[in-house]
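One protein chain is absent from this view; the other protein chains keep their places.
Our next item is subunit A:
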Amino acid sequence: MTYVLTDSATMVRRNLKRMIRYPSMTFQLLIMPVVFLLLFVYVFGGTLGAGIGGPTGGRAEYLNYVTPTIILMAITAAVQGTSISIAMDMTEGIVDRFRTMAIARVSVLTGHVIGSLVQTVLAMTFVFGVAVAIGFRPQANFVEWLALAGLLIAMAFALIWFSAALGLASKTVEGSSNIGLPLILLPFFGNGFVPTDSMPAALRWFAEYQPFTPFIDALRGLLMGTPIGNSGYIAFGWCVVIGVGGYLWSKKLFNRESTR
């Protein structure tokens, strides 16, 4: 298979074109994290900020606390688009056409995945821009920015493969649009919006060991220029586990027989 790259590039072009033709979905996925950002900073931020911030606590403090979570939510929202667009594709005849052509099979999936990655990076950039516009001031140095970008892209890539599998597993397009909901809620059951030590014991145990907690820890530390301990490594480890698992699962689901 010497054409994996060529075919994948062709499929990426196809998917980017489809995103441009169907902008309402991109818009929908983009608007959710921004609404959460504004909601949490302006509605809850005063009170929550006072709770976490100690002497300097307040809305500005909470903006710093919650922005990394909202950037993560930009990823979890955008990857729902991956599930939906793959499920849409699978219900149309064109995938069966691809299956009967002598092309690199995986390119059908990589087309979606790379296309979604572009979409997700744009979404993260947009959300970050809004956060800066309302007063977020990151303190990261050059190396920290690089680490940040690497970690965000790794998590986006991992969750996209995972969502690709979810999209392939769902029988209908409607089903695929609900399947991502747990991913959206997961940051709430972690350190996304409030520190875990304010939670009851069982929930706190879950919150401390779920994958998004070290990820958000690492993002906060890198953005604000504070030490991150080993959370960066743990977060990256989770990215590898989720990404490889999602990739293998997707591949298995895609190679099973067409059932239409």
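We adopt the following convention: contacts are C-beta pairs under 8 Å (C-beta built on N, C-alpha and C of every residue); 3 or more make two chains touch, one makes a residue touch a chain; residues count from 1.
FYI, contacts and distances are computed from a predicted model.
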UniProt protein name of the chain not shown, from "Conserved protein", "Threonine synthase", "GntR family transcriptional regulator" or "ABC transporter": "ABC transporter"
Touch criterion as defined above, residue of A:Ile103, A:Leu117, A:Val130 or A:Leu151 at the omitted chain: A:Ile103
Residue among A:Asp7, A:Glu61 or A:Asp217 touching the omitted chain: A:Asp7
Subunit A, residues in touch with the chain not shown (by the definition above): 3, 6-7, 10, 13-14, 17-18, 21-22, 92-94, 96-103, 257-258, 260
